[in-house]
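Let's turn to chain A:
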Amino acid sequence: MSVEFKPNIICFACNWCSYTGADMAGTSRMKYPATIRIIRVPCSGRVNPTFVMKAYQKGADGVLIAGCHPGDCHYNSGNYFAKRRFLLATRFMTFLGIDEKRLRMEWISAAEGVKFARVMREFSETISKLGPNLRAREEA
Partner candidate 1 sequence: MMNMTEKMLEQIRDLFEKKNIKLFIGFEKGFEKFSRIPAFAENYDEAKSMIIDEFETPLLAKYLIRELGEVGAGAVEKSERVGILTRGCDYLSIRRLVVDNIILRENLVIIGIPCNGLIDPKKANKLLGEEAQEITVDEKIVLAKGEIKSREINKEEILLDRCKKCIMSKVEESDILLEENMDDMEVSKDYSAVEEIEKLTTEERYEFWRRQFDRCIRCFACRDACTACNCRKCIFDITEPEMLEKTVATSEQFMFHFIRAFHVAGRCTACGECEKVCPVDIPLGLLNGKFKKDIELLFDVDEAGIPAEIEPLGEFKLDDPVEW
Partner candidate 2 sequence: MKYSYFPGCTLHTQTKNFNDSIKITSSLLDIELEELKDWQCCGAVYPLTADSTMGLVSPYRSLQKAYEEGTDLVTVCSACYNVLKRTNFAVSNDAQIRKKLSEYMDVDEYAGESKVLHLLEAMRENKGFEKIKEKTINPLKDLRVAPYYGCLLLRPSEELKFDNPENPTIFEEFINSMGAIAVDFPNRIECCGAYVSITSKRKVKGATESILKSAAKRNADIIITSCPLCYHNLAKEQEQLVQSDYLFKPIPILYFTQLLALAFGIEVGSCGFESNRIDARPILKSKNLISGGDAL
């Protein structure tokens, strides 16, 4: 890429664990690339696979869903449903031809600021290598 490609990554972070984990990464001044935009959702179970598909369509290059570890969910079953939905959604998106590395689901608890920053760096790294996502993307 001549001009340095800056990926546009959307992260759905669950309010009780991952969003607080992101804050923890902030308070301990961890650094991760500015390519990540975080959308706060009450629970990873709130993320509708259609939102993820909409993100790709509107121009996101990678989507990351961060939720509580199974068993820790504040609403006690939200992340289990999220896991089932995205077990199917990832396979279906790959079946449609969208690169499966562009969607990732991670369990990050409120205390894991370090893990949050690491996952963000890793994901931004993978997506920059993959380049912009032109599949199922809207024409200008």
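Picked so that all candidates are chains of the complex that A comes from, given by their letters.
Heads up, the rule we're going with is that contacts are C-beta pairs under 8 Å (C-beta built on N, C-alpha and C of every residue); 3 or more make two chains touch, one makes a residue touch a chain; residues count from 1.
Worth saying up front: this structure is predicted, and the values here are computed from it rather than measured.
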Looking at the complex, which candidate is in contact with chain A: 1 or 2?
1
Applying the document's contact rule, which stretches of chain A touch candidate 1 when the two form their complex?
49-50, 53-54, 57, 70, 77, 80-81, 83-85, 87-100, 104-107, 135-139
